[in-house]
Structure formats: structure tokens, C-alpha cells
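This is the structure I have questions about; it appears just below.
Up next, chain A:
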Amino acid sequence: MILIFLPVLASIIFALFGRKFNQWIAFVFAAIPMIFAVNLFYKSGPGSSFLLNTLADLPWLSQNFRFTLGYDGLTGMLLLLTNGLLPLIVLTGIKDDENRVRNTALALAMQGALNGVFMARDGLMFYIFWELALLPIYFITLSMKHGNAFKITLRFFLFTFIGSLAMLASLMYIVIFKTNFSFAYSDILAANYTLNESIWLGGGFLMAFAVKIPIIPFHSWQADTYTHSPSVGSMLLSAIMLKMGLYGLIRWYLPVFPESIEYYKPIVLSLSVAGVLYGAIIALRQQDLKRLIAFSSLSHVGLIAAGIFTLSATGLEGAVLQMIVHGINVFGLFLAIEIIETHTGSRNLVDLGGLAKNNRWFTIAFVVMALGAAAVPLTNGFPGEFLLLKSIFDERATLAVIAGITIILGAAYMLRMLQFSLFGEGDGVIKSLNLGQLISLVVVVFFVLFLGLFPQVILDSVQLSINSIIEMIKAKGVLS
Partner candidate 1 sequence: MIFQNLDISHYIYLSTVLFSIGLFGVLFRRNAIVLLMCIELMLNAVNLLFTALSTYMGDADGQIFVFFIMVVAAAEAAVGLAILVMVYRNTRKTDVSFLDQLKG
Partner candidate 2 sequence: MSIIILLPLLGFLVSGIVGKYLPKQVVGLISTAAVVLSFAFALHMFLEKSILGEAVSQKWFTFLQVGGLQIDVAFTFDRLSGWMTLIITGIGSLIHLYSMGYMKEDEGYYKFFAYLNLFVFNMLLLVLGSNFIMLFFGWEGVGLCSYLLIGFWYKNLNYGKAARKAFVMNRIGDLGLLLGLFLIFKEFKSFDYTIVFDQIAAGNTPAHVLTAIALLLFVGAMGKSAQIPLYTWLPDAMAGPTPVSALIHAATMVTAGVYLVVRSQALYFQTALASDVIMWVGLATSLMAALIGLKQNDIKKVLAYSTVSQLGLMFVALGCGAYTAAMFHLTTHAFFKALLFLGSGSVIHGMHHEQDIRKMGGLKSKMPITYFTFLIGTLAITGFPFLSGFFSKDEILLHAFSHSPLVWGLSLISASITGFYMFRMFFVTFHGKYRNTHYPLEKVHESPITMTLPLLILAVLSVLGGLLNLPHYFGHNVAGAFSSYLAPMYKFAEHSPEVSASTEWLLLAAAVSVFIIAFVAMRMKYISKNSVPEEDDSMSGLGKVLANKFYVDEIYDAGVVAPIEIAGTVTDGLVDDIAIKGITDSIGKSPNWISSLLSRVQNGNIEYYLIYMVIAVSILLAINLF
């Protein structure tokens, strides 16, 4: 409860009085929920079952429409990610311009909504928070400085919104015909779906998630939005928001519509793996750093989605691990790009070069994060990618070969990025960083290395939840 309403309250306060505050106050506002999230995680740990661990259960519109929040290890990890990154995002991603107050307030509001998405144990609440999370980010991206701002954001909005509508339609059908007007997760879960229903209803949910992840061909909103958004938008979108789609896949699609998995599995697997290659190949040729990261992100999440659809413990746990890791890394990379852009006035590889000679701490941080993204062992990118590739290999070896090419191309485009930004000759100068950026870089680099050595910390926390989800799928007679 606090996790949801505190940020919203903070957002309102900031919207009203933000002009008098600086970003450190926003940082504190955003960091308070982190304390609660840590406390929650500390108390409940890996948690037993999402269905049993109730955080709140209040009648809302009526007895049937309840305000229900659940908790388990998976939710816990995502809460930690969200609330851990948000303070850093509001601290570093927001420029000091006329949109500062507005964007900060919106980011804080989004924090609440995101927390809601990850905790909701009620279809209606899930949907409401899902949409609520979309609104702030829409307005944040709208503040981009680009001639086509409206067009780009409209595309983003329409894509995600149509996806959400499909989900809403499925949800309505379920509630009216299947669960006797109950939105409760347990009821939705327990209802019996015929194969056809499962395919259509599951398809609706899948659509919403696929757009948000994004799986090709639903990705065309992504690159432009990432590229032109203010950093706070790119960070929120890539680091946290697309995890909503993956989370939804694990929590709301797999256990609820297992009958349809067989039907969608080949499609999603091949599309995701295609996306892995596709994103990597395009990333190879980008000059704009943000665009490069956008496509590399497409490549990474493709791998995660494919891992999820292998339905194996390895794949699912690897996916969760990689979700967290990707969130951290991509935030770090966008931050680095933001720093480069503010100091040199450009984020185009053609204009950059030679940044290494001025600021070696920044160089080290950037290199470490890029290596993390390229999944070099001893950085956090490796264990997740390893597990995902392994699960795909066990599923179908040829797919793993294709997806494995990302290892090569990932190294190629990340090194290319480093080469033309940090190394070589150039007159760009990175002067000293401010405290917020420094803290954020240190935190990110710490986690890149820490999770590279001890990924088991995350895996231990989600093991139970993943196992119970696999049990649920098995209980419905799929995946013998």
C-alpha cells in the first residue's frame, strides 16, 4: 500500500511545490519506498506463494472488486529494481530545464503505478496500474525536443494502448463468462478455459505484453521513443517499464493460459530469437548512441522472452535474473550517454572520440557497463545470458545457435560503441561529474560486478516463485 501511495503523494507534493525543491528532495521522496521495499524483502525473503502472501485485501468498488496486493520473490525482486533505480533516475535523468518539475512529478507517479503493477493480485487492479503507468511516461516522452515529438509519442501510445485494450477485452470476457464477476487472480487462475478460449484470451494478454516487451513486429515504437525521449523517459522505459511486459508474461500469461502455450510457443520463440538477431544487426550500424542502446535492448529482451517461453526453470530464472540485470545495465548506459551528451553536446559516434583521456573513472564505469551488456563473464550479463541460451539450447539447438550469434554481435557493437566514443582521437572532454551521477555510476558498476560473481543471490530469491509458477502450468496438464 505504502509502496503505491507514497510515491503518488510525493508526486502530488512535487507537482505543487516542485519549483522550490531540487532533485535531491525528489531523490529522497523516491528513495523512501525503497526502504519499505527492502524491509518487505527482508521480512518475506523469497516468499512462499503469490496467492498466500497477502499485503492488502480491501473491498473497493464492491465486494467483488477488491484492492488486493500479493507478494512473492519475483515481485520482491522487481520492487527492489523499481524502487532502487527510481531515486537514481530522478537524480540523474532529469535535466534542469522547464520540464524538470513536471517530469519529476510524473516519474514519481510512475513509481507508484509500477509498484502497483508488480504487486497487483487482481485483474482489474493490474489493468488499472498497467494503464496508469503508461500515462506519465507518455507525457514525459512528449516533452522530447524533436520536431516529430507528437507523432513519435502517438505511435508509442497507440501501440501500447491497443495492446492494453486487447488485454482488457480478454479480461472482460473472463470476468463475465468465467469467474462470475470476480477479478481475483486466484479466480482467474482457477477458471477452466477451453482450448479456443485459452488461445483467444491468452492472445489478448500476450498482445499487451508483446507490445511492451517489445517482440518484433511490435517494436517499431521503441527506437524513436528511446532515442528522442529525455533521458528520464528512456531510462524509465527501458530499465523498468519493459519489465512490466516480461513480468506480465510470467505472472499473468503462463499460469493462466497454459493450454494456449503450445499454440503460441513456436511463434513467440521464433519471433523473439529473430528479434535477438535483428536488434543486434541493426545496433551494429547505429551512429546515435541512444538508438544503438535501443536496438541492443531489443536484442536482449528478445532473448529473455525466448527464455521465458522455454518454460524451463533455467529459462524462467535466467529470464528474471536477466530482467534485473538488464534494468541495471541499461540504466547505467543511458546515464553514461546522458553524461556524454551534456558534456560534449553530442551523442553521435561520428562526433565523439578520445573521451578516455580525460576522465578515467567515467571511462572505467562505461567500459564495465558495456562489458556487462556484452555478457562478458565476471560481469552480471553473463550468468543470465548463459542460463537463457542454455534453456533455448535444450529447447531447440538451432535456435540457440541463432540466438548465440548475439554473443558475437553483442561484443561487436558494444566494442564499436566504446571505440568511437572513448578511444581514438577527439576533442570532447568529460569534466567532473556531479555527485548524483557519481553515486549512480558507482551503484551500477558495483552491481555489474557483484551480480557477475554472485547471481545466485537473485536466483535464490525467485526460485520458489518460479517453481510454483511451473507447478501451476503443470497442474493444468501442460508440460508433463
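Definition applied: contacts are C-beta pairs under 8 Å (C-beta built on N, C-alpha and C of every residue); 3 or more make two chains touch, one makes a residue touch a chain; residues count from 1.
Selection rule: all candidates are chains of the complex that A comes from, given by their letters.
Values in this document were obtained by computation on a predicted structure and should not be read as measured data.
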| item | value |
| --- | --- |
| Which of 1 or 2 touches chain A - same complex, any copy | 2 |
| Residues of chain A touching candidate 2 in the complex | 155, 158-159, 216-220, 223, 278, 281-286, 312-314, 317-318, 354, 356-357, 360, 371, 376-378, 382-383, 386-387, 389-390, 393-394, 397, 400-401, 404-405, 407-409, 411-412, 415-416, 419, 422-425, 453-456, 459, 463 |
